[in-house]
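Note that one protein chain of the assembly has been removed; the remaining protein chains are unaltered in position.
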Amino acid sequence: MSAATLLRVLARAGGSSARLGRRIACAPSFLVLAVIILVALIGPEFVRDPEGLNAGPSLSPPSGDFWFGTDKFGFDIFARVIHAARLDLTVGFSAAAIAVIIGMPLGALAAMRGGKFDSLLLRVSESLQAFPTLLLAMGIVAALDTRVVALGMRIVFLILIIALVNIPVYLRLTRSAVLPIVNSDFVLASRCAGKRDLSILRRRVIPNVLQVVFAQFSVNVAWAIQILAALSFIGLGVPLPTAEWGAMVRDGASYTIYGQWWVAVFPGLAILVTVLTLNLMADRVRYGK
Amino acid sequence: MSEPVLEARDLLKDYVTRDAKLQRRTARAVDGVSFQIGEQETFGVVGESGCGKSTIGRVLLKLYEATGGEILLFGENVAPLSERRFRGHRRKLQMVFQDPQAAFDPMSSIRSSLREYAELRGLRRRAEQDALIERTVEEVGLPPELIDRKPSEVSGGQLQRLNVARCLLVEPKVLFLDEPTASLDVSIRGQIVNLLLDRQESDHLSYLLVSHDLRVVYAMAHRVAVMYLGQFVEVGTRDQVYERARHPYTRGLLDAADLDEPRRDSSSVRLAGEISDEVMALPGCRLMPRCPFAEESCESPQELLQVEEGHLVRCWKAVEQPGDMGLPVTLTKKGEAREEAGKMIVE
Partner (left out) sequence: MSTMPAHETRPSSEEGDLLDMGDPLAEGDLLDMDTPLAEGDLLDVDDPYEDEDFPPLLRVSDLAVGFSGGKRSTHPLTPLQGVNLSVEEGSAVALVGESGSGKSLTASAVMGMLPAGAEVLRGSVSFEGEEILGASEKHMRELRGSRLAIMFQNPRASLNPVLTVGGQIAEVIRVHEDVKRKESRERAVDLLEQMGIPNPGRRAKDYVHQYSGGMAQRAALAMALSCRPRLLIADEPTTGLDATLQQQVLELVVEQVSERQASLLLITHDIGIVGRTCEQMAVMYAGRVMESGPVEEVLGDPANPYTAELIKSYATVRHGRMNSIPGVVPTLRGPLVECAFADRCPKADEECREGVPALRELGGQRGSDERKVACVKA
């Protein structure tokens, strides 16, 4: 199934899940997420240059001028947290989106076709999942690290790797959600109407699993952000001086014991709030709470 | 009977499962079943859950692939056809599902589910499809507005009518009715039965009716087969099976169903224990562990034997020593009828 088909499916499901949409839109977690996204989109236009040297004194505590203080280079941490939001959310959403676009149709097909195709996909995803996600991402990055140096390329590279380690999650999730639907009477009814597998997948199966997949999507964006932050924290992610939450936490961690807590705490809080919000939203989608 | 519309010859269906040790196991759900259905005829299959009766219909509709045997639709063997080649036959053969709530996509409107069938009918334009859908829905006695609702917003009885209407959209020749009333209340049951009876007459439909409800089968079927663990154990006309039942299992079912009136009653064959597919590994009669008349000879394989014109029984004893089994027993409980049937057997 191509991406275009998926978009059509999403659009179709949009109609049938309008009520779900309304329910989500009313959630406080949604409002917080909307604010975070808004900040990531337009926030950077209103703050200082995150990489502007000597914007202020080195390691000054939070003040009226520098709301979140400055780091050792005198960078404005507030500006950096806002700028990093754009990067982290971009990586998070794109990685999760790629994982969904590949993982969901594969999982659905595996469930519908069964047999060897199903077993093969399952074994592959099991072997990928046998490693802790972070460890796997670390391994791949470390192996290919030196070849990708340019910042833009490096970010694309990170997105792809984080997507890759998340594909098995969607594959298995979609497969398990689709299995009962494939054997349900309403799918049999469509088969009695002579509908082909792909048409059934598109019109009957996928709309019925979207809710589960969307919930997972939200969680996965959070995971992706966490993985990126963790990679950066151990020095495998985005290099300095690019603003990225994980890298900033790493940078600031060593100052915390000397009392300069703000360097690590503010980017850490940004990760916490974003991840928590995304998880709350996932609960909302899944349980309608 | 005229030329059969649908015929099954030695139908086999195995399910392959894996046990706790991932060993492959095959379970035979349908074990050599043969029957014919004529035009405007209803062939009823009764049996308990797990006997394989629903599988028969699903195999005939090629929703599940047959393991063996032939399926003749108007004389043509469709069993070996690929799904693509069979698609052209789908219009002739349709299915009414047991649980109407499960038979409609919960996320879509009923109209969307009905449209698929209008498309099978060959209607391409939305307006044509909708006109046909609305007309058909009215024909089954429902307001057409209903179809813009979600299945969960429609009552079970109404949804089951829509289930029937959906099949009628393609002008089928044969309907597989899979427990059409099992999920409905008694007071609603008759509505569906009557609708099906009316449509059979007006549209010359043939029905394969699968049900555990002996009353529904009694009201609808012309001929009846009783199924136990994948095999037919008794086949005959409705009266032969209901009123001159030979097989101990049929008699046990009839006894349990207590057909006369919803009153105090007790008689005839009482089966012990419950259905268990362990006996399928043995060659003999599968009812043996539960049958009050079982003896050593029952351990040899049992064939379907004819006891009278069109009446077959898979029980040697019922044919050779009916007296030992308290045969004949009739439902009418009238002394005369009992004697009459007795003479017939002695002959």
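General remarks:
Chains here go by letter, A and B, matching the order in which they are written, and residues are numbered from 1 within each.
Here, contacts are C-beta pairs under 8 Å (C-beta built on N, C-alpha and C of every residue); 3 or more make two chains touch, one makes a residue touch a chain.
As the structure is a prediction and not an experimental result, all values here were calculated from the model.
Across the complete structure, the visible chains that the omitted chain touches are B. The omitted chain makes contact with just one of the residues B:157, B:180 or B:322: B:157. Contact with the chain that does not appear here is found for just one residue of B:14, B:48, B:119 or B:134, B:48.
The omitted chain makes contact with just one of the residues B:72, B:256, B:280 or B:319: B:256. As for the chain not pictured, it touches chain B at residues 48-49, 155, 157-158, 185-191, 193-194, 197, 212, 214-216, 218-222, 238, 252-253, 255-266, 270-276.
Quick note on the criterion: only the chains that are shown with their structure count from here on.
The mean-CA centres of chain A and chain B are about 51 angstrom from one another, to the nearest whole unit. Residues 13, 16-17, 184-186, 188-195, 203-204, 207-208 of chain A touch chain B in their complex.
Chain B makes touch with chain A in their complex at residues 58, 61, 63, 87, 90, 94-95, 97-99, 102-108, 112-113, 116-117, 119-120, 166, 170.
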